[in-house]
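A protein chain is absent from this complex, but the other protein chains hold their places.
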Amino acid sequence: SKFEYVRLFETEDRCLPNSWIVVRVDGKGFHKFSTEHDYEKPNDLRALSLMNNAAMSVMEEFKDICLAYGQSDEYSFVFRKETQVYSRRSAKLSTNVCSLFTSAFVYYWSEHFPTSKPLYPPVFDGRTVLYPSNQNIRDYLSWRQADCHINNLYNTTFWALILKAGLTPVEAEQKLKGTLSGDKNEILFSQFSINYNKEPEMLRKGTILVRRKVPIALPDGGTREKSQIVQQHTDIIGDEFWNENNHLLTIS
Amino acid sequence: SKFEYVRLFETEDRCLPNSWIVVRVDGKGFHKFSTEHDYEKPNDLRALSLMNNAAMSVMEEFKDICLAYGQSDEYSFVFRKETQVYSRRSAKLSTNVCSLFTSAFVYYWSEHFPTSKPLYPPVFDGRTVLYPSNQNIRDYLSWRQADCHINNLYNTTFWALILKAGLTPVEAEQKLKGTLSGDKNEILFSQFSINYNKEPEMLRKGTILVRRKVPIALPDGGTREKSQIVQQHTDIIGDEFWNENNHLLTIS
Amino acid sequence: SKFEYVRLFETEDRCLPNSWIVVRVDGKGFHKFSTEHDYEKPNDLRALSLMNNAAMSVMEEFKDICLAYGQSDEYSFVFRKETQVYSRRSAKLSTNVCSLFTSAFVYYWSEHFPTSKPLYPPVFDGRTVLYPSNQNIRDYLSWRQADCHINNLYNTTFWALILKAGLTPVEAEQKLKGTLSGDKNEILFSQFSINYNKEPEMLRKGTILVRRKVPIALPDGGTREKSQIVQQHTDIIGDEFWNENNHLLTIS
Partner (left out) sequence: SKFEYVRLFETEDRCLPNSWIVVRVDGKGFHKFSTEHDYEKPNDLRALSLMNNAAMSVMEEFKDICLAYGQSDEYSFVFRKETQVYSRRSAKLSTNVCSLFTSAFVYYWSEHFPTSKPLYPPVFDGRTVLYPSNQNIRDYLSWRQADCHINNLYNTTFWALILKAGLTPVEAEQKLKGTLSGDKNEILFSQFSINYNKEPEMLRKGTILVRRKVPIALPDGGTREKSQIVQQHTDIIGDEFWNENNHLLTIS
């Protein structure tokens, strides 16, 4: 029709080739959402397992995602450098990942929360970011895991002071102002007998999703390999993880 | 931390000022999704009302959306030219709208479909497109409504031939090959006594959402004005709609 | 060859359709360049006529430039909204205009400056900017002409204080600090008997280049119309210019 010219106003937004593509989603206003849904403080295991569940759905759909990392109300999806999915169109990638993540979050809600439904539809924003080198993508993931550590150490101490020592939020904030990591570890240990390093790894490190080849038993007694998505809660800042998973950073 | 430099790899994507911003969402693989969920053919009123419900949620959240238009598995949201929401960041707009639309679609599913849940999480893609002039944005909406008309006339005839005349899909396709609008109207009328122009407007025209000031009765007997989102299924290609809604195209 | 894949790393950069495209060039380090080439202060007529000459060359080459505006070391070229030159590719437009402007500036240097050559190759940067509406493009040009006025009034007064009243640059700057337009007009008039409004229009208003149809005498005694580029130094902030040139803002 004579109206079709309007199609030409769409812009091309293909990502630079040979670069890591990260799509990160982050919950919109989850400070309020977590409060309204009585998330446990500082960490709600139901909320985290729902996040992981939603992320698994995304990774099952997009085979070119080689690794995902999640913590708090956010998840990062790393597409392999060479992916041609959606011709690397930036908006297609961010909206499809973000929509599927959101959809699965609502869809699987009741499997993680006893209440049958959230109070209103939860929302996640999404963005596409490019990283040219292996060092850059590692630093990106380190950035998110370091963020997880800092926030979790703070939140753990903050809520211990409130829930166990009876401080008000204002008093707890005051007490933690200007403290370093060591100070918080010390407060936790001396005041609450909590050895922070013994806290569950999922809370301290976040969740890493990667694909593993696992052997599947065949009826005839043999086995075959199958790719499966597994969850880990290990350190991804140091070299160990990358040495063990060196296929991730080499061209496939 | 020393990893924070990776933040700088994000790119600015602000939309050109003083242009209409459209965010269009479209169901991913809804040919398959509609079949698997037994959508009625050619149109499923439950599906359309669910789409409208999800769109209402988006419009309630984003006050700067002045009009939305939906048909089939898609919805277009028109932000007013001057909007500063998310500083006009393109990815923020498309992902937030797309995520909320998807979330509401799953959230309100059971209110429209007897089955309690979809078989899997449905997905919508999203995109941001700019239109500089009033004529351009009108032509954009005309493009979508003309698309609605063409598809609906085709589908109505196609499914009448199959469901009422017993043709196979291949035979129906064959019969419609090369036909013009007039031919399809004729087939509908002569073979099935269907006057296409009497078909429900929602199917022929799609759904327009706009805000209306409605009077609200006050306890003291007076009234006050309140803005409310209303659904219409009128023509938006001709001038009449735009004359009646001339506030839409003038700066607010 | 097997290296050709690198071509795919180039990005599409087409300008939004139906928008005014402005390419502005600006001399690089012309504070230094003007000093080293003994530009007269505050305005050097040779420099300005060379700028105009270079701009004429650009406008002769690109027929879709409907108006150009120049002042100081800068020139803005306005392409008509519908232009398809270089498929509206942003970098093609800015680099071609910028290169031709620079080339002509060096090429025609000796016609304007007695010295046969500049001391080193002069450089201009370039940029492409989009304006959706007629009001926006008028405001853009008003911005540049207002800038011309403000700078020229300041410079005229500044250099009168130095060259005619014997102040040092520091003293002149001090004297003008915080003054309004009226104050500068007053200084010029009372101290130097200069009526600023009688200063040459080219200096106060800058230079506008537009195309005019002019009658050409034919050998047979008849006439035909020919398009020619003319220079004006009139106000383009008010309505008069735009009323007289209303073809500029209507679709051609």
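Per-chain residue numbering starts at 1, and chain names A, B and C are given in the order in which the chains are listed.
One rule holds for everything that comes next: a residue touches a chain if its C-beta (ideal position, glycine included) is under 8 Å from a C-beta of that chain, and two chains touch if they have at least 3 such contacts.
Bear in mind that the values here come from a model prediction, so they are computed numbers and not experimental data.
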Since one chain is left out of the picture, which of the remaining chains does it touch in the full complex? A, B, C
Touching the absent chain in the whole complex: find that residue among A:Ser57, A:Asn136, A:Thr207 or A:Gln232. A:Asn136
Filtering C:Thr35, C:Ser87 or C:Ser103 for touch with the omitted chain leaves C:Ser103
Of B:Leu8, B:Leu180 or B:Leu218, the residue that touches the missing chain is B:Leu8
Please pick, from C:Met51, C:Leu67 or C:Leu130, the residue that touches the omitted chain in the full complex. C:Leu130
Can you list, in ascending order, the subunit A residues touching the missing chain? 16-19, 130, 132-133, 136
List the residues of subunit C that touch the chain left out of this view. 1, 3-7, 9-11, 25, 28, 57, 90-92, 94-96, 98-108, 117-118, 120-131, 136, 139-140, 142-143, 146-147, 150
Which residue numbers on subunit B touch the omitted chain? 5, 8-9, 11-12, 14, 16-18
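Just so it is clear, only the chains that are shown with their structure count from here on.
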Building nodes from the protein chains and edges from chain pairs that touch, which of line, ring, star, complete or other describes the result? complete
Of all chain pairs, the one with the most contacts is A-B
Averaging C-alpha coordinates per chain, one finds the centres of subunit B and subunit C separated by a number of Å equal to 46
Distance from the CA centroid of subunit A to that of subunit C, rounded to the nearest Å? 52
Residue numbers in subunit C touching 2 or more other chains? 16-18
